[in-house]
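A single protein chain has been omitted from the complex, and every remaining protein chain is retained in its original position.
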Amino acid sequence: MEQNELVVQMKGISKIYPNGVAANRDVNFSVKAGEIHALIGENGAGKSTLMKILFGLERPTGGEIIVNGEPVHFSSPTDAIEKGIGMVHQHFMLVPSLTVAENIVLGMAPRKSGLFIDYKQAVDLTKEYAEQFNLHVEPTARVADIAAGMKQKVEILKALVRGARVLILDEPTAILTTQETVGLFRELKELKAKGFTIIFISHKLNEIKELTDRITIMRGGKTVGVYETDSITEQEISGLMVGRDVILTVEKDQSEPKEVVLQVEDLNFVNEWDKRVLDGVTFSVRSGEIVGIAGVEGNGQRELVDVLFSLKLPEKGSATVGGKSLIGLPQAMIRELGVSYIPEDRMTFGIADIATIEENMISDRFNQKRFNRGPLFKMNELHKETDQLIVDYSVLCKSRSQEVGMLSGGNIQKVVVAREFSSDPILIIADQPTRGIDVGATEMIRKRLVELSRAGAAVLLVSADLNEVMELSDSLIVFYEGKIAGYFDDGQWDDIMMGEYMLGLKRQSDEEIARASYA
Amino acid sequence: MLSLLQSLFKPDFLFAVLRITAPILFATLAAVVAERAGVVNIGLEGMMMITALFGFLFSYWTQSWVLGVLGAIMVGVLLGLMMGFFALKLKTDIILAGIAINMLGAGGTIFMLNMFTGLRGNTGNLVSPNLLIPTIQIPLINKIPILGEILSGHAVLTYVAFLCVFLVWILIYKTPIGLNIRAVGENPDAASSVGVSVLKIKYIAIGISGGLAGLGGAFMSMYYSQGWNSGMVAGRGFIALAAQAMGRGEPVGAMLSSLLFGLAQALRTKVSGLQGVSSFLVSMIPYAATLLGLVAYSISLKRKARKHVIKVVKN
Partner (left out) sequence: MRDKRMTMFNMLRGAAAIALALGVGAIFIFLSSDEPLTALRYLLIGPIVSFRDSGVSFNAQYLFQIFAGMIPITFTGLAVCVMFSANQFNLAAEGCVLAGGFVGGILGVYLNINSGWHAVVCVLVATVVGGLIMLIPALLKVKLGSSEMVTSLMLNFIILYIAMHYLNFHFADRSKGSTMTYPFKPTAIIPSLVPGNSKMTVGIIVALLATVLIAFFMYRTRWGYSIRMIGINESFSLYSGMKVGSTIVLAQVIGGMLAGMGGSLEVLGRYQTYLWRDLPGYGWVGITIAILAKNNPAFVPLAAFFIAYLNKGCLLMSTYCDVPVEMIDIIQAAIFLFFAAEQFMSGFRQKLVVKTTREDLMKLETQRRLEGGSNNA
């Protein structure tokens, strides 16, 4: 196959989901044989949708796909696999109770005497491919029992065994340790040398610079440019990703922290696979300050927030707000203490999608006296409250009785934020508050967060968007492998330094870390 | 009371347990296969009613019990596929689709019996011995005292029921289809990402489930009740759902919990013959036993789950 031949061409692809979200609008995307091609863009830029279309998981609303020079119509992954396209998903597509070998041969199991699975052959096949591509796995281990890095290798093997020549990897490094990432890159380069084509989706600019040959940048459901990796700087990429019109600085005064609101003391959490995900975490959040938590996703941030909002029970340790323990407390009581929470997964925890905007706005306060007269709701009061919030947070909608699920991502998040910010909270836990939403909503939410903190609220900000935490936080805690790797309160930080702590290259002394607690 | 206890250890009682277990076992295995593919088959009750009717009718029309049983299996598979079409293709809630099948089973069968034969409510005088599933004596085993009395002389389908435990186990754990079924039930996205058609596998599973329900239906009308009548399945399809849960979706577990319910029901037949015992309260035993069994099972699950997560809510 000639080096410059285009193996995949996607022309004028558009995708409108049944809820009316236009995830792709007239997208063009092409990949040359034998290259590692980065597909990059913010959350919600439409990368995943585009790749799902290429892999036959979603059908495009319009446009055409050409693979190896011939037009194709994929109606399922089977069609894509047949044309030599394989995908490694962000969330592993593995069946936990099956063994590695069973997962690898799923859907193409070798048979003996026509009817039965030839398990031995499946194991042999796994071993053979694992050796050929230098991807070491244990064929007979149950997938539930193996580490993330090995699961990823299983995923790659799955694609290779099926004859994939083009591999799509959707944010493969998000859950990997540093060593695992290094290993993965080595393996991917080896695959490239063997003539495979790789499409690499990522947010991490340094990885893209290190690994890829060309870059396609997406923004807001459209392609904004295709570049040779060597010809473009990280700053330029970042500018194209977020769009030049966005200036991501938020004006804020110096913080004047007062009393401790949230005190977390020696918090430990062990997950269902017996992995210690939180390991002796101690810190404070004080009134009037924003404490940011930075870290590569999967280093304990998720579990910290879940424990604080009583969605999980810690193994040991304490978390108190105004001296009262949050551990195991019913959510209603936590809210009564003045805690509000912007959940990361807004469609699961933030809203009830087929309920109206109004019903979503009042979900934390409908029990209050001012909205009830005897057994009945004061409908007028509810309407008034909702209309006020819609105006205050400029939610773009037809009326308060519109289904919230019909709104755009940004406006859905505005509904969540309007509810959470308007309950006079003394502590706000904001988990990825601007993930995957438009620039306007992002700016608004960030501005409000600063305003609330300056008015005296304590804010705990968890975000995978490094720019966001660095920009908004008054002090910064970096999580690495369930522990605090560093605490910074001088405002003197940059992404390079953060990266070193986030990736475990550096770690502060215990004394320095202990400064995070003001108790 | 003493005489009751004595009678429980007699071979004829244990023989009855096996006989009574067979239809529940078919239904429970049907529930297992569906459940492993992630399908709640609440329509088993109706499927058994309908297949019981058609099994008997086919047997009557062809004057062959074998063709009757095959007809019941075929109708069961078709019902499964129909339920699959509505639940998988048109996205009717699977539970509602199952309830619809149950409605067809309750009233639709009476309608169809009337339509085909002009009879109302039961097959009455159509029944003749050659239409029913024959019993067989197992050579050698029938010579063994006690054990022979328990194990030999059952209807062909009783043996088939217990054979099906093994077959379903083979199906689930040793065949590619079974591998796909387990994958689809546990992580449908994983299955579809490697080109396993989740829809196809669910159709297959629900079709097999229907076929097994068909065997259960045929057993009911062509052996157990010696003809079809409108109240004959009496909640066995529902009991099977509970038995499936208690058997943790495993074929062998399904057999053990089915035997438990078979025992409860056999006990009812035994006890209701006694003086001064309310036949109604005795009739209640299988259902109450199922309920209690389910509660015990839930408690054991809860104990296990408590260790880690307190609240994981799933929609």
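Read from first to last, the chains carry the letters A and B; within each, the first residue is number 1.
The rule we apply is simple: contacts are C-beta pairs under 8 Å (C-beta built on N, C-alpha and C of every residue); 3 or more make two chains touch, one makes a residue touch a chain.
Bear in mind that the values here come from a model prediction, so they are computed numbers and not experimental data.
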- Per the whole complex, from A:10, A:293 or A:351 the residue touching the absent chain is A:351
- Message: Could you pull out which residues of subunit A are in touch with the chain that's been left out?
- Response: 16, 18-20, 22, 25, 61, 309, 311, 330-332, 334-336, 341, 343, 348-355, 359, 363-364, 366-367, 371-372, 375-377, 379, 394, 396, 398, 402, 406, 438-441
- Determine and list the subunit B residues touching the chain excluded from the picture. 40, 42, 86, 89-93, 95-97, 99-104, 106-108, 110-111, 114-115, 120, 231, 234-235, 238-239, 241-242, 245, 278, 280-281, 283-284, 287-288, 290-291, 294-295, 297-299, 301-302, 311, 313-315
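As a convention for this text, only the chains that are shown with their structure count from here on.
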- Roughly how many whole angstrom separate the Cα centroids of subunit A and subunit B? 45
- In the complex of these two chains, what residues of subunit A are touching subunit B? 55, 57, 76-78, 81, 87, 89, 91-98, 102-103, 105-109, 111, 115-117, 158, 162, 270-272, 310-313, 328, 348
- Task: Please name which positions on subunit B make contact with subunit A in the complex.
- Result: 170, 174-176, 179-180, 182-183, 186-187, 189-197, 308-311, 315
